[in-house]
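A short worksheet on the structure shown next.
Note that one protein chain of the assembly has been removed; the remaining protein chains are unaltered in position.
Just so it is clear, A and B label the chains in written order, and each chain counts residues from 1 on its own.
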Amino acid sequence: MSALLFALLVWLAAWALNVWLAGSPVAKTRFGKALVPLIFGATLLVLWEGLVRGLGIAPVILPAPSAIAAKIATSLPMLWQDFAQTILKGAIPGFLIGSGAAFLTAVAIDRSPFLQRGLLPIGNFVAALPIVGLAPILVMWFGFGWESKAAVVVVMVFFPMLVNIVAGLQASERMQRDLMATWGASYLQTLVKLRLPAALPFVFNGLKIASTLALIGAIVAEFFGSPTFGMGFRISTEVGRLGLDMVWAEIAVAALAGSLLYGIVALIERWMTFWHPSQRH
Amino acid sequence: MKDTTNSAPVIEAKGLNLVFQTADGPVQALKDVNLTINRGEFVSFIGPSGCGKTTFLRAIAALEHPTSGTLTVNGMTPDEARRKRAYGYVFQAAGLYPWRTIAGNIKLPLEIMGFDRAEQDRRVAQVLDLVELSGFGKKFPWQLSGGMQQRASIARALAFDADILLMDEPFGALDEIVRDRLNEETLKLWARTGKTIGFVTHSIPEAVYLSTKIVVMSPRPGRITDVIDSPLPKERPLEIRDSREFIEIAHRVREGLRAGHHEE
Partner (left out) sequence: MPVLTVLGLILVIWYAASVWMNSTWVYDQAERAGTMVSFAEMVPQTMTQERPLLPPPHQVGAELWEGLRLGSGYEVFLQSADQPILDRLQATLDHVFSKKGLVYHGYVTFKGTMMGFGLGILFGSLLAMAIVRFRVMDMSVMPWAIISQTIPIVALAPMIITVSSQMGLTDRDVPKAVISAYLSFFPVLVSMVKGLRSPDQMQLDLLKTYGAGEGAVFLKLRLPASMPYFFASLKVAVAASLVGTIVGELPTGAIEGLGARMLIGSQFGEPLIMWAALFAAAILAGLLIVAVGIVERLARKRMGVPA
């Protein structure tokens, strides 16, 4: 019981500290902006640990963070193998191929308003569909290896990317296209110098959505068949054996991978669209 | 400096008509427009919205295509003239690309037209100096004030040395004080470069202050109701706006606008 009390006290103290920090000038600094959420996250962990210990929750229901950390430390090679299989071989190639294909398709249909008017509503609709449902079919086609996982990811990211890129290509202002016309710019010049840069914020918006979809696709596809490693495989088998500490370890890796992928996309976005109002501070 | 007394016609419109097909039926944007603009003139187009002043400017730049009549620029069709880089166009908004620096923006038309690197740099420096923005080349547009952005867009239009400068309410979005200064600078620029300038505005003082020729237009259908040749001297300090001649011309423009209004 004392562990729980202690955790609650830590939580309250940290919350009070955060309230004070948020009201102080520190909150305006970069350091403060990173510190406050970090304190919040850390106290969540403390609270979790206290809850598990204080209430004596069985590890088959919720293992303590310390137990999960211990599990991660002892099973690094296995986690790495799963990570490589699911993220490096499944999610990332699929993400790149799917986004690339969407980009090429968008540019290809750019000159045909007819195709755009036909494809866009369908693309919008398909983007809202539960495409994960294709996973079993693609696993049947491409086998249990990483290829089927990459294929699921390709299909999942394709439509949201397509819709975003097509919208982005239409984002340049009429006046700027007129200017290009007064200079006698060719279609290609207008595309490269004006419309593609103007489309970048939309492209990155799509990439951010796609980066989370990629992980979902790669993991779900493994539920339908995989070699005897991979994050989805590990999660579903460990859940069956009630090895929840291992499941949480995989989740921690997935969370890290997801945040990392998103973070990388966001960093590139910052670098390439520094000029966009949303990136200026 | 070019010879500005040369009176060869640069832009000639004869019986020009332009009809837009809209959802509510055809709209006559320009009706039977006849106008000759000579080399080195500063011509203002003034009138209420819908009078076709912008449409006419866009037709000169080959951004719109007349339904009938003839329109020649330097003796060519507007499309040919555009390919010969006959005009620079300045819009109401600066329309600078936010991902390019000021220098990069001015370089953009030069890149498209295939100037080499060294020439690009030389011209950028030259026009930045012309609009008094030297030292701001490395800034991004959003780091500059609205007036400075508009000056940069004028520099961009000047960079490839077209004879004709078409300006569509370039200072319409700026406040009066900045506008006065830019008007003065535009006149200086015109005197220094000797370009032919077509200038759309809805401000009577601006039109009278800047122009050698004022074209008064009326809407529905868009047409020319009066063409006024200004007797004001080439040297025009801001104070000229209090002189009697200035007030007389302004009065005539106002009368012209009112007459066009009554005919509806």
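In this section, contacts are C-beta pairs under 8 Å (C-beta built on N, C-alpha and C of every residue); 3 or more make two chains touch, one makes a residue touch a chain.
The model shown is predicted, which means the values in this text are computed figures rather than measured ones.
The chain that is not displayed touches the following shown chains in the complete assembly: A.
Between the chain not shown and the residues A:Ala73, A:Ala255 or A:Ile268, the one that touches is A:Ala255. Contact with the chain that does not appear here is found for just one residue of A:Ala70, A:Ala84 or A:Leu134, A:Leu134. The hidden chain makes contact, of the residues A:Ala7, A:Ala150 or A:Val247, with A:Val247.
Contact with the omitted chain, checked across A:Leu5, A:Val19, A:Ala171 or A:Val192, is made by A:Val19.
Residues 15, 18-19, 21-23, 27, 32-33, 36-37, 39-41, 58, 60-62, 114-119, 121-122, 125, 128-130, 132-137, 139-141, 211-212, 215-216, 219-220, 223-225, 231-232, 235-236, 239-240, 242, 244, 247-248, 250-251, 254-255, 258-259, 261-262 are the ones on chain A that touch the missing chain.
FYI, only the chains that are shown with their structure count from here on.
For the pair chain A and chain B, the distance between C-alpha centroids works out to 50 Å.
Chain contact summary for the complex, chain A toward chain B: residues 173, 175-176, 178-185, 189, 193-194, 197, 200, 273-277, 280. Contact residues of chain B toward chain A in the complex are 58, 61-63, 82-83, 85, 87-89, 91, 93, 95, 97-99, 108-109, 111-113, 140, 142, 160.
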